[in-house]
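Read through the structure below, which is laid out as structure tokens, and then see the notes.
Missing here is one protein chain; the remaining ones are kept as they sit in the complex.
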Amino acid sequence: MKSSYREAVRAGIRDALQRDPRVFLMGEDVGAYGGSFAVSLGLLEEFGPERIRDTPLSESGFVGAGIGAALGGMRPIVEIMTVNFSLLALDQIVNNAASLLHMSGGQFHVPLVIRMTTGAGRQLGAQHSHSLEGWYAHIPGLRILVPATLEDARGMLWTALEDPDPVLIFEHGSLYNVTGELDDGAGPVDIDTAAIRRPGGDVSLITYGGTLPAVLEAAEQLADAGVDAEVLDLRTLRPLDDDAILASVAKTRRSVVVDEGWRSGGISAELSARITENAFYELDAPVGRVCSAEVPIPYARHMEAAALPSVERIVAAAREVTGNGG
Amino acid sequence: MKSSYREAVRAGIRDALQRDPRVFLMGEDVGAYGGSFAVSLGLLEEFGPERIRDTPLSESGFVGAGIGAALGGMRPIVEIMTVNFSLLALDQIVNNAASLLHMSGGQFHVPLVIRMTTGAGRQLGAQHSHSLEGWYAHIPGLRILVPATLEDARGMLWTALEDPDPVLIFEHGSLYNVTGELDDGAGPVDIDTAAIRRPGGDVSLITYGGTLPAVLEAAEQLADAGVDAEVLDLRTLRPLDDDAILASVAKTRRSVVVDEGWRSGGISAELSARITENAFYELDAPVGRVCSAEVPIPYARHMEAAALPSVERIVAAAREVTGNGG
Amino acid sequence: MTGPLSPSLRPRDPGHGRHLLLQMLRVRRLEERCVELYSAAKIRGFLHVYIGEEAVAAGVLESLSADDTVVATYREHGHALLRGVPAGAILAEMYGRVEGCCRGRGGSMHLFDAATNFYGGNAIVAGGLPLAVGLALADKMSGRPHVTVCFFGEGAVAEGEFHESLNLAALWDLPILFCCENNLYAMGTALVRSESQTDLALKAASYEVSAWAVDGMDVLAVEQAARTAVDAVRSGAGPHFLEFRTYRFRAHSMFDPERYREKAEVVAWQARDPITLLRSSMEENGQLTADDWTQLQSEAESEVAAAVKFAESGTLEPVEDLTRFVYSERRAP
Partner (left out) sequence: MTGPLSPSLRPRDPGHGRHLLLQMLRVRRLEERCVELYSAAKIRGFLHVYIGEEAVAAGVLESLSADDTVVATYREHGHALLRGVPAGAILAEMYGRVEGCCRGRGGSMHLFDAATNFYGGNAIVAGGLPLAVGLALADKMSGRPHVTVCFFGEGAVAEGEFHESLNLAALWDLPILFCCENNLYAMGTALVRSESQTDLALKAASYEVSAWAVDGMDVLAVEQAARTAVDAVRSGAGPHFLEFRTYRFRAHSMFDPERYREKAEVVAWQARDPITLLRSSMEENGQLTADDWTQLQSEAESEVAAAVKFAESGTLEPVEDLTRFVYSERRAP
């Protein structure tokens, strides 16, 4: 069946609503508007306003309410329209959702799923272009998912809802229109492991979410230049799948992390540090990083493009670590 | 002159209030209460309620107001009682303070200083023990200061106020009672460079703020064990002083980063990644990291102690990278 | 201040009056002991006691049933105790012992208890309000006839979370009772310096939430107001807000030098000590004998003494358990 990423997310939400009466979707304009990115289009008509619950502009309030509803036995899917607005709800996410279980000595778990759009690339300017999923991955108690494929867009949600702890799902805005084949019966997928999207032996290109397409494209170009790149899709940023990462690097001895977040203190730094700590003596080159320029993302198309990871920069970084100057 | 860290901070604030009529201090309980950590004690009487301005519990509101006042030509020092509450103001910090200059094409600079207490170690539990200064260092547009000494506690503030851009100063709660000699005329200090607090040739112990005392203590113990450790105090987490870091590591070829923040995605990861990127072929061992356990910090004293970096763990990590098993 | 300065408190029967007196005494004795134990370094971290405000928790919690839900703040020992958390588990928690209600991980500011639907314990001012809204939403969506009661100080009213929470509760017509403990100060900040509108019930009413102010020193008035509100909420009348006008007799925390208020003000309020008020009225009304009073006191004393003993003999959680419960050990039910 042909499906867009958007439709895959929607199918995942619909699956969940059908499977479990405790599930409901809540957020700004998820209902009457049809979802700001049209993800939830039609669900209001199908499930009614109690379960497709429009909220006022009150990010801290409704995210906190989602936490409370999860504590109260529901399985809320809270949509924050974009990651940019999630900063308003950060106290609730860090100090309540992520902390309650530990702080209560194991008594209160928070089976909450928060979905949000992330990323740049659509000329939305500094306040609407953050990629903060790697930043969120710093917080113990959270699980961070970054679906890059149609299967994951549809299947991660249900697994996340079965998780007793808070899960944040980041959907890159540039993926919604991506289309492909998706099995009609596509169902839950695991959320514990990274996936090799392209096997290869010369260099590990490690990425996730919105940059996966560019990395795959770069791998093709590298193949033409005689570099056989392995593409590892992390799928989950917290906890990281160390086994898969180290297995790939053990094979290739060279790696480049591609991440749309800012470089300093981003998830790419953690990957670089972990790989080096665990495979220092096997590495043939330091871990490369291709990230966004450390600037508030500008509006102008050429400036935004210059700020973001590009196929060209990925290829160049891979060539550098493989000593294939091109 | 004998001074506590608390008194040094207060002297810095007083200096600024005296020097520049545009400076004022604003925050919860900075006035009538005398400052929640008694930092601003006495300043209300000296400078009056306009310049020692108590605010209601409205972190987002008064931090945003600080940004506006800075835009309007003032030089506000905004005190957020502790870093834990700064999450409520994060949107203002990231989307306004850090972005306005770039987004306006260089028109509007934000000469704002935000001070806050950070860190654990006083049995305050999960919601009052965050060390998020390294996390803030991910944000372009911010400058992050972490004074560890009396000189820096007093002198960084004025330099920060002269900076046309937003500066965040993190004061570790466990330092306020530290006392020592401070020159009566101690004045502004640079905020661009890291400082070697103890020279050494065998291993670089890189740290900042609240963990500096433990690292110095560890260096003493290491000296007894025949390991000559250099202690580098970063002083500024954004931008990092790459020259000083790399110079130290070039000399020692081994390093351990000590950071009270959580390990994954913390500033220690960035330091590890940078050092490895720049000095890969000179390193004799992978960069070590001593951080806090990745848990919401527990209340019980023994559990909290187990979660935080300790002299013992620092010594052990240094021995490991130097191959001095002890 | 609401109500007459010396209300004539007349419980519906002596047993009821003695019960409320005992509840307040239990909290008072526990808190007094906490202060001593803090000075003796048995308790650490931040400690905020409820002395002077006991009538609020006593009156409100009296009006709830076992299935109802309670959300409180860092000044919540009394709420936990009166909700049914054993005094021993509370004190052991502050001792940092594994026998504590949170294994010693929470401490004074983070008491939680699943058995009594006591959802804490929150050290972020106003941080509990959105949570409480969600708990009430879950009840409403599940068709459960429960009421969520959310306590917070008047300082929390300035936070954006207060605003967002009241609006959500009203918009969605949720079964929640907001209980504002207005003790006139948020640390050192007097209400008039934190709110442009100091009539908090009026503020709450601007969200179309039924709201009124109550003399928080009169436990019977508190109980009556709470019962009326809880019944209304339970019967589907939507969110309610009660402002309890009260006062803390002690410092904000163990670190507070109390520079911001006059001793005379404290003394004036102490004349309206909620325990004394009820005790005196009952004595005057012949509902309480000297023996009754001695008996109640010793009951409270011995409960606290036993709790201290329990805490003292508590053990430490094994350090190896540090990373347990960051994530759950089982899948969700």
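Letters A, B and C mark the chains in the order given here, with residues in each chain numbered from 1 onward.
Heads up, the rule we're going with is that contacts are C-beta pairs under 8 Å (C-beta built on N, C-alpha and C of every residue); 3 or more make two chains touch, one makes a residue touch a chain.
Since we're looking at a predicted model, the values are computed, not measured.
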**Study point:** Neighbouring shown chains of the undisplayed chain, as defined at the top
**Key:** A, B, C
Revision key, fill the gap. Contacting the left-out chain: of B:Ser3, B:Ser40 or B:Ser58, that is B:Ser58
Study note, to complete from the structure: Touching the hidden chain, out of A:Gly66, A:Gly119, A:Pro166 or A:Pro296, is A:Pro296
**Study point:** Residue ranges of subunit A at the interface with the undisplayed chain
**Key:** 28-29, 31-34, 36, 54, 56-61, 84-85, 88, 122-128, 293-296, 298-303, 306-307
Review point. Tell me, which residues in subunit C touch the chain that this view leaves out?
Key: 158-164, 166-167, 170-171, 193-197, 202-203, 206-209
Practice item. Kindly note down the residues of subunit B that lie in touch with the hidden chain. Key: 24, 50, 55-56, 58, 60-76, 91-92, 95-96, 100-109, 111, 140-141, 143, 162-165
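In the analysis below, only the chains that are shown with their structure count from here on.
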Review point. Which one of the chains is farthest from subunit A, going by Cα centres?
Key: C
**Study point:** Whole-Å separation of chain centres (CA-atom averages), subunit B against subunit C
**Key:** 36
Exercise for review: Determine the centre-to-centre distance between subunit A and subunit B, using the mean Cα coordinates as centres, and give it in whole Å.
Suggested key: 30
Practice item. Note the residues in subunit B that touch 2 or more other chains, in rising order. Key: 60, 84-85, 88, 125-127, 294-296, 298
Check your understanding: Could you say which residues in subunit C touch two or more other chains, in rising order?
Key -> 103-106, 110, 122-124, 127, 160, 326
